[in-house]
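A short worksheet on the structure shown next.
Yeah, one chain of the complex is gone here, protein chain that is, but the others are all in their spots.
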Amino acid sequence: MDLQSVMGTAGQAAKKMFRGMTDEMQMCIQNCTLCYQICSLMITHCLEKGGAHSSPKHIQALQDCAGACAVSADFMIRGSDLHSRFCGVCAEACIACAVSCEALADDEMMKTCADVCRRCADSCQQMASHH
Amino acid sequence: MDLQSVMGTAGQAAKKMFRGMTDEMQMCIQNCTLCYQICSLMITHCLEKGGAHSSPKHIQALQDCAGACAVSADFMIRGSDLHSRFCGVCAEACIACAVSCEALADDEMMKTCADVCRRCADSCQQMASHH
Amino acid sequence: MDLQSVMGTAGQAAKKMFRGMTDEMQMCIQNCTLCYQICSLMITHCLEKGGAHSSPKHIQALQDCAGACAVSADFMIRGSDLHSRFCGVCAEACIACAVSCEALADDEMMKTCADVCRRCADSCQQMASHH
Partner (left out) sequence: MDLQSVMGTAGQAAKKMFRGMTDEMQMCIQNCTLCYQICSLMITHCLEKGGAHSSPKHIQALQDCAGACAVSADFMIRGSDLHSRFCGVCAEACIACAVSCEALADDEMMKTCADVCRRCADSCQQMASHH
């Protein structure tokens, strides 16, 4: 099975399992999951670049964002009432991380990471506004 | 933006960011991520069904699988040398969870969960066999 | 080495490593860590008891509290500026979990869990009030 089919099959299974949720929440789970993955990957990437990219402040922004996204996704998936509270904090972490990435955006990966963070922040702010 | 476009955009960003990895590893990350999501969701679903579905043994199988998948995905995303060791344990957790779900497969969600676990186990076994 | 010495040696190492932090934060890290451990253990305990103890609502309260405590401890240990925001949400999760445990407090473990949650909530509220 190739990557395309895996993604397709995964998408269908996710769609079936999450159908009890609003589209907005399903989107937010996917945005948080992707943002967690990208930020985790970027820590390794930025440490390899070195210099300002491996500054404690930038790496912490990536760690904060990855951690906040993982916990927000978890609370949404489990259907917890507290999810909107975590989404609110997550939106802050995502914006801080986007700002940090934009200041260092000297390659395609940094720019993509900033975009993913911005999109996730919007999605989380929407979820947070429901409470 | 609708769910379809979010999934599409997410898929493209993931593809761009993960291109340094083998297709096999990218597939395993997606399989582990989906399996973690589904098993976490199933804990809530099975507690609501009650009876054998909320037995300590079955819920533990779901918790084990969710936890093992999350950590395997994390070690692959970060590019750690230890990922294949975690994938090996994860394959065991996935099979045990599939067996537990199949024994209670009285609705569509239980069957989908078992399928997702089996697919993730195969993927993890392949990754584990490289070391 | 026995358990007593392990705890003693661990306490000394922790004290040495965390000395850059305020006492208040060190206490909150320990309270969150213990509360995460106890709530995770209680999920297994409550599923074994069955009945109201394994209701989706109660298990979710325990999962919420364990998850919130783990992430709060993590953000404090890493020295993130966002720790107080997570401590605020964590205090809510701890209180909800204490209330849920108190309503079912028919054994020593349930009572201890409620106490640990109340203590952790106080500690987290203090941390949250700094921002």
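Here the chain labels run A, B and C in written order, and each chain numbers its own residues starting at 1.
In this section, contacts are C-beta pairs under 8 Å (C-beta built on N, C-alpha and C of every residue); 3 or more make two chains touch, one makes a residue touch a chain.
For clarity, every value in this text was computed on a predicted model and none was experimentally measured.
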item	value
Options B:A14, B:C39 or B:V71, residue touching the unrepresented chain	B:V71
Contact footprint on subunit A, counting only the chain that is left out	43-44, 47-48, 50, 54-56, 59-60, 63
Residues belonging to subunit B that touch the chain removed from view	60, 63-64, 67-68, 71, 74-75, 78-80, 82, 85-86, 89, 92-93
Interface residues of subunit C (partner: the chain not displayed)	1-3, 6-7, 9-11, 13-14, 16-18, 23, 26-27, 29-31, 33-34, 37-38, 40-41, 43-44, 73-74, 77-79, 108-109, 112-113, 115-116, 119
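In this section, only the chains that are shown with their structure count from here on.
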item	value
Classification of the subunit A:subunit C interface as same or different, half of numbers criterion	same
Between subunit C and subunit B, distance of the C-alpha-averaged centres to the nearest whole Å	27
Centroid spacing, where centroids are CA-atom means, of subunit A and subunit C in whole angstrom	25
Per-residue multi-chain contacts in subunit B, two or more chains	43-44
